[in-house]
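Of the protein chains in this complex, one is absent; all others appear in place.
Chain IDs A, B and C follow the sequence of writing; residue 1 opens each chain.
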Amino acid sequence: MIIVMAPWATSVHIDDVVVHIRAMGFESRLVSGENRNLIAVEGGEHQLLEKSFEAWPGVERVIPVLQPFKLASREYKSNDTVVLVGADRPGLSPITIGGPELHIIAGPCAVENEKITLEIAQRVKAAGCRLLRGGAFKPRTSPYSFQGLGEGGLRVLEKVRAETGLFIVTEVLETSDIEIVSETADVLQVGTRNMSNFRLLQRLGTVKKPVLLKRGMNATIKEFLMAAEYILSNGNPNVILCERGIRTFETYTRFTVDINAIPAVKHLSHLPIIVDPSHGTGVWRLVEPVALAGIAAGADGLLIEVHSDPQHALSDGSQALKPERLPSLLKKVQAIGAVLGRTFSGT
Amino acid sequence: MIIVMAPWATSVHIDDVVVHIRAMGFESRLVSGENRNLIAVEGGEHQLLEKSFEAWPGVERVIPVLQPFKLASREYKSNDTVVLVGADRPGLSPITIGGPELHIIAGPCAVENEKITLEIAQRVKAAGCRLLRGGAFKPRTSPYSFQGLGEGGLRVLEKVRAETGLFIVTEVLETSDIEIVSETADVLQVGTRNMSNFRLLQRLGTVKKPVLLKRGMNATIKEFLMAAEYILSNGNPNVILCERGIRTFETYTRFTVDINAIPAVKHLSHLPIIVDPSHGTGVWRLVEPVALAGIAAGADGLLIEVHSDPQHALSDGSQALKPERLPSLLKKVQAIGAVLGRTFSGT
Amino acid sequence: MIIVMAPWATSVHIDDVVVHIRAMGFESRLVSGENRNLIAVEGGEHQLLEKSFEAWPGVERVIPVLQPFKLASREYKSNDTVVLVGADRPGLSPITIGGPELHIIAGPCAVENEKITLEIAQRVKAAGCRLLRGGAFKPRTSPYSFQGLGEGGLRVLEKVRAETGLFIVTEVLETSDIEIVSETADVLQVGTRNMSNFRLLQRLGTVKKPVLLKRGMNATIKEFLMAAEYILSNGNPNVILCERGIRTFETYTRFTVDINAIPAVKHLSHLPIIVDPSHGTGVWRLVEPVALAGIAAGADGLLIEVHSDPQHALSDGSQALKPERLPSLLKKVQAIGAVLGRTFSGT
Partner (left out) sequence: MIIVMAPWATSVHIDDVVVHIRAMGFESRLVSGENRNLIAVEGGEHQLLEKSFEAWPGVERVIPVLQPFKLASREYKSNDTVVLVGADRPGLSPITIGGPELHIIAGPCAVENEKITLEIAQRVKAAGCRLLRGGAFKPRTSPYSFQGLGEGGLRVLEKVRAETGLFIVTEVLETSDIEIVSETADVLQVGTRNMSNFRLLQRLGTVKKPVLLKRGMNATIKEFLMAAEYILSNGNPNVILCERGIRTFETYTRFTVDINAIPAVKHLSHLPIIVDPSHGTGVWRLVEPVALAGIAAGADGLLIEVHSDPQHALSDGSQALKPERLPSLLKKVQAIGAVLGRTFSGT
């Protein structure tokens, strides 16, 4: 940590800071900058940042040197984290996310009823996917929109898993739902609007199930990794990150997929990361090219909305792919993955 | 609602849409645009937007005409909503937010202990304020930061109210906390990271207490009003909005206070709105000018972080004002308010 | 164009608008919306938008239906534009951008001297590229930074072309430079800071040379295509677009590459588009994955900064790739391009 003193700071101001740092058990060195002194602190950055040094007289600003996350960092753990999904489902062979195999999680935005969910699931399975997405509890911008089937939706997902063998990825909206959703889900999804719901993250840290953590639409990469840190530091190492688009000034698309974030996260962290081109664009026409871009950028998989009747979908129909478009998309995923040494056990 | 058909759309495509709209009970008129037809629908916009017409063959895009919120709109209720605070506290005279009187909510970011909270509260009261802010439950970006005193903090706030007569504004983090926080709080605060926690908003709609709803740092003005709609549509009309800065590319300040939003909200909605220049700038030096700007733009009040010892604050010290700066600030608030016909019963 | 009348608009207000539209030669239809009337205008959108209908009494807002650009639109010209580069250089075989062949434009940010430019150019050529980038006139954020060699830089570029046969892509900063830069350049580059320099764009419309138009860091996709429209409407159809990152709240990277924009532009326009992962990330480590993502998303090529001694580069060294990294990158470009039916005549 570097503390930049104001040009007008006196030696009393400097001493106050230095003495306080030493009292906390850390050393510092004084460096003469241009018109101002710098106090370079050796160690203790996380503890010292908690102190509001910028409120001290004579302090111009505080410059952190370290990343704010620890357990999520590549520095802490240099080899890639591989998350095992489905180990507790007898009869189904588990899969790994973050290893050489790419995984495509596909399915409807919301679980609408059993018939259509099963129909979509069968198409998803036939295309070579191993995971089904589908929301039972839906966070909707309007109080007047369809809010999901709730527990009934979980029952549908269980039946569909029994029928197809697909693993289930579904959203948990608040801590009081964790228990019930955990019984059904193979991967617990945290939505973009909950990425900074720290209470939820803490509780998910005490669960064993893998967590799919979507990036907040307003979160920096560092804040995204800090959210993962909440889960990791509470004991659950099975975090899968998901880039799903950030909010920018561009309005032609619903969000802007931050493709830079894929290699940036791979550099900063050991956690797997996938891309959601459906929410990330909001336009079904753009889903395939952005999905392929995600794989080319090094993502470990994709999260794609698929609906067999998008015209009558109860939620987000305009960004859903029809199932008949999946095989061709997945064939390209496989081929591009192969260029980067990844496999996809698809069609 | 306007449905823009693609240039290549056939009469079959058009008929499909028109018939479907009629089947839902609404009329439409066909308009020839340049190279494309428009279907202008008469009524039913909220129901029809739930249908994914953009996924229909031949549809280029759907253009909503109405604002997505109803109960929060100025059109629905033309006169200003005035929220009564403290009506259930015997011995204290209640106050109104949204009427001619301006209110400044001041206090520490987090409740740290009784002594310092009381000390700050007394200074806040002496400066002419009627409401104290202070967080017992704190949402923090880092799992390693001080997370608030929890229920102990609520006890402190109650003691401080008993001692000073200040009304209490404090944050509620999730639905399971509503009951306990409601017992202490006179105004329930929803933080920026919870503005899209729709489950929380729904439950707050079933409570009688006024809710201070902070704008999501990534929320448009419309989404902000939609969040209020969640509370209103569940039965609680006592919503106070708070502009607290949005996230932009500017990094010199922590957030960018959207000053345009004050008159925009006043135009679109009947709800009161206040400004938080402390979080909105992140720099104590900028708090006074931005606070005054908020009042000049027509805000109904301010939310200001005040700490008697920002150097040792456990949270956000660098954006807290020292209590000795309050009187001069409030004198200017009073004078600028007077220009706009507002009163402040300050120092 | 749709004109939404306010709920309180009278029939006089409506008539005023309708009569004015008819006087301009266009027809309109009145549609009853919810609590308000809509005036749906048939045709004349571009002329009518010039009128400030939003300033008319009783008008709530004006909703355009068409895209604001014409000549740049896919609707105007459905087949892809293929730009021919180098047709006027005897002895060199021209190339096409926007056809099946991918092109990688590589080279230093700025031309520093002949020796190093030639050295880099030879490596670029050896890797299979046909175009060299290099700035003679440099727009720099700081007045104290290296501003380019100017005309001397153009001389260096000419020598390097003579030596290597690479075509030259170099920036033109203002209209008065067009003539001199055109003599040297095979493609005239317009930088991100000049995308809205409409005077420059107009003059480039009167030139024959292909123009590489970089997206303004703050420009929407529509504004980007409007900038192209300036060039096209002044007579030059040879426009190559370049996505180079937009400004967002993310600070880990210098800009955020808008990968969605590649398929979006391909859908909206017939013009070729390439990606600049060097400026788009600002970090050399992220260049390869984002370059590959661009190709996977359907881009027609790349613009990559390469420097043989980035440690001593006079500009943007930290985002430059070393030439030895090019062959492996281009091999992957070739393989991913092949998945999408594109060719690269590389190593």
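The criterion applied here is as follows: a residue touches a chain if its C-beta (ideal position, glycine included) is under 8 Å from a C-beta of that chain, and two chains touch if they have at least 3 such contacts.
Quick caveat: nothing in here was measured; it's all calculated off a predicted structure.
Among the residues B:Ile95, B:Val290 or B:Leu326, only B:Val290 touches the chain that is left out of the figure. Across B:His13, B:His312 or B:Lys332, the single residue that touches the chain missing here is B:Lys332. The chain omitted from view is touched by exactly one of C:Pro68, C:Gly165, C:Pro237 or C:Pro327, namely C:Pro68. In the full complex, the hidden chain is touched by subunit A at residues 1-2, 4, 7, 29, 31-36, 38, 40-45, 63, 65-66, 75, 247-249, 251. Within subunit C, the residues in touch with the undisplayed chain are 46, 50-52, 54-56, 68, 139-147, 173-176, 193-194, 196-200, 202, 216-218, 223, 226, 229-230, 233-234, 247, 284, 310-314, 316-318, 320. Touch with the hidden chain on the side of subunit B covers residues 218, 220-222, 245-246, 248-253, 256-264, 266-268, 280-281, 283, 285-286, 288-290, 292-298, 332, 335-336, 339-340.
As a convention for this text, only the chains that are shown with their structure count from here on.
Centres computed as Cα averages put subunit A at a distance of 31 Å from subunit C.
The distance from the centre of subunit B to the centre of subunit C, with each centre set as the mean of the Cα atoms, comes to 39 Å. The residues of subunit B that reach two or more other chains are 247, listed in rising order.
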